[in-house]
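For reference, the structure I am asking about is given below.
Excluded from the complex is one protein chain; the other protein chains are retained at their positions.
Letters A and B mark the chains as written, and numbering starts fresh at 1 in each.
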Amino acid sequence: MNLVTILHAGMATGTVLLFATIGEILTERSGILNLGVEGMMLLGAMAGFSASLATGNVWLGVLAAVLAGGALSLAHGLVTIHFQADQVVSGLALTFLGTGLALVFGEGLTGQNPPLLPDLTIPLLGQIPFIGPSFFADFNVLVYVGYLLIPATWYYIYKTRPGMHLRAIGEKPEAADTVGVNVYRLRYLYVFAGGCLAGLAGATITLGVSPGWYSAQTTSGQGWIAIGLVIFAQWDPVRAAVGSYLFGALRRGILDLQGPATLLGFVNPLYINSNWGFFLKMTPYLLTIIALILGARAAKKKRLGAPAALGVPYIRGERGL
Amino acid sequence: MPFRLTFTKRIEDVPRWYPFVISLGAIVISFVISGILLKLVGGEPLVVGKYFYTAAFGNWAVFSDTLVKATPLILVGLACTVAFKMKLWNIGAEGQFYAGAFAASLVVLIPIVPPDAPRFVTITLMAVMGMIGGAIYGFIPGYLRAKFEINEIITTLMLNYVAIFWNNFWIFNKWSDAGFQMTPTFPKSAWLPRLTDYARPYKTFMETGNPAITGFLKNIGLERISGMTLHLGVVFGLVMVVVVWWILERSRWGYEIKLIGDNPHAAHYAGLNIVRNIVLVMIVSGALAGLAGMSEITGVVHRLQERISPGYGFTGIIIAWLAKLNPFAVIPVAILFGGLILAGREIQPSGLAMLLQGFILFMIISSDVLLRYKLEFTRTRTSGETV
Partner (left out) sequence: MTHAVEMHDIVVRFPGVLANDHVNFTLQKGEIHALLGENGAGKSTLMNVLAGLYKQTGGILRVHGKPVSFNSPKDAIAAGIGMVHQHFMLVPTQTVTENILLGLDDPKFFLNLSKYDQKILELQEQFGLRVPPTAKIWQLSVGEQQRVEILKTLYRGANILIMDEPTAVLAPQEIDDLMNTLRAMTEQGKSVIFISHKLHEVTQIADRVTVLRKGKVTAEGIDAAGLTPAKLAQLMVGREVVFSVKKSRREPGDVVLKVENVSAHNKKGVPALRGISLSVRSGEILGIAGVAGNGQSELAEVITGLRPCTGKITVNGVDIANRPPIIAINNGVAHIPEDRGKVGSAPNMSITENTIMKNYRHAPVGNGWSIDFLKARNFARKLKKKYDILAPNVRVPARKLSGGNLQKVILAREISAEPKMMVAVQPTRGLDVGAIESIQTLLLEQREAGAAILLISEELEELFTLSDRIAVIYEGEIMGVVSTEETDIQEIGLMMTGSRREPQPSANAQ
């Protein structure tokens, strides 16, 4: 194992988390907590895979994944924005629903070979030693889309008018409402955007990073990790990118520990008894918890934190306005 | 839109039967939607539906199997009920279930008591260990939440995965039964008594040929119990229903749980120790889920193995919510879902039971809006927003 392979694999794996995390940041910034990322992601993974298989066109597959994730998220939107249901429970329901739908419609997809995302090397950047092969060579296209998404989201949130409105409806919806910003419509929009990105994350797995359909194991909890990363990132897209790629790399790097017979000159216990690998498999989940603890600490130091209206239904015209 | 949906806030309380009817309606609608979806993927909803019914409630034998499935669900449903009452989102009942199963297994795997120890001793010790295992596993996220304000939803969920890998390590590495992914079968002293165990003495009685005895036994229908796998775990479940009900509705601690759940600021103001209560509730919630794990391995599987739970921990969330956090209502809801899981095992596609669960939960929380608002459809000329 060497650093370049770990970084390369980490960036690819991290892209999945990046899409899901940035999507959830947009949703939560608007004041809606959507815990259904895992379900939307799995549904997107299934939809992307099967649409690519059915149409023979991978881009239609990606589109199907995005729309599937988005469509499912609208169910959450309706229930939480209009019916003012508890956002936690609705998000859990969405996880069940998405997983169930994905498994029902994904019946028989295992072992199929649809067209996959093409790999791409960036002409000049790809040639730089070390940096090139680590970050700019032989990635599926969506990895580069991820690169562009980070500054775009950052700029959108902090430097544009719609981004300003997004921050306002998540912090103080009544303030936005009184100056004519349509809180309900925007919240739907960002719930949908979050769903689309979660669906895209799913397609990134099945059509790019680790192709194939392995039913519920396809996502194996990455949707939940993404929600943890949102807190770690303190609702900031740049921090989210750092977290996602770091997580992707750690995830890969740790799994690669199992390969070599010796580590730093010592006998690798993992090589001798592969059962110790179960502890390695735990690490992403344990690391998520650690990331949460670190995120909470960072929040205490700086004036960061969750959008003030996160999880609170906005009811217009409530007496006492 | 030709129609406009308007919400009007209800002023008066709805009649007592209203929430019940609405919940029932929500379940029916979920079944209908799932049926339509099944049709879409080329299934036969009516055949499947009929199969669901006969496979879960068709006769006493399958109903006994349904109750066997309902047993862990009752306990896990209670675990979620306790936590949700305090608005503590423990969605780690699955992991606590595994932790409980693991800890209980230690009694016979280490072993702590010899295989020929009296059944009462072994079972009691396993139940205690199961509860301790689950409690420890609930304590971790509870402590993180109480002390560092770490979101318990994510920690409990992450710990679910950890628990499963932890179990696998021991099953594969230490206590593997001849290389299989399971431990050896537990000694009989670690089996919870089942109804079918009492069928043998019954047969002996029948062989006496004494018409008075055989006639009596036939009359009360005891021959049916042969083959019934219903085990003592269901009694654990029912006892815990009463215990949890007493805690929540009659005890001082239950009042504190509800007060913290309704308004933590007010609870703090009233002098309650919120940090301690969060940890305690997570411990109790974890212990209940751990007991479910113990009941499952001692009552059904009789060994520790992979996949001892088809997602009981998650179904428990739905059960608690559907039962509106009422411990007694957990029983019928758990039986319904027990049937669903039992019949769902043999149904293709395999995700159908999960899909149905998702729909039911969605419909239930959506239908709550009908308790708070009156919905009216009115005709409009111009397209209007629905606000």
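Worth a mention:
Convention: a contact is a pair of C-beta atoms (placed from the backbone, for glycine too) under 8 Å apart; a residue touches a chain by one contact, two chains touch by 3 or more.
Remember, it's a predicted structure, so these values are computed and weren't measured experimentally.
Touching the missing chain, out of A:57, A:110, A:127 or A:160, is residue A:160.
Touch with the chain omitted from the figure is made, among B:259, B:280, B:317 or B:361, by B:259. The hidden chain makes contact, of the residues A:38, A:177 or A:236, with A:177. The omitted chain makes contact with chain A at the following residues, 159-165, 167-168, 171-172, 174-182, 303, 308, 317, 319, 321.
Residues of chain B that touch the chain left out of view are 8-11, 250-253, 255, 258-259, 262-263, 265-273.
Everything below uses one rule, namely that only the chains that are shown with their structure count from here on.
With centres defined as mean CA coordinates, chain B is found 30 Å away from chain A. Partner chain B is touched in their complex by these residues of chain A: 35, 39, 75, 78-79, 82-86, 88-90, 92-107, 184-185, 215, 220-221, 224-225, 227-228, 231, 273, 275-276, 278-279, 281-282, 285-286, 288-289, 292-293, 296, 316.
Of all residues in chain B, those touching chain A in their complex are 7, 37-38, 41, 89, 91, 144, 148-151, 153-155, 157-159, 161-162, 165-166, 168-169, 172-173, 314, 317-318, 321, 348-359, 361-362, 365-366, 368-369, 372, 385-387.
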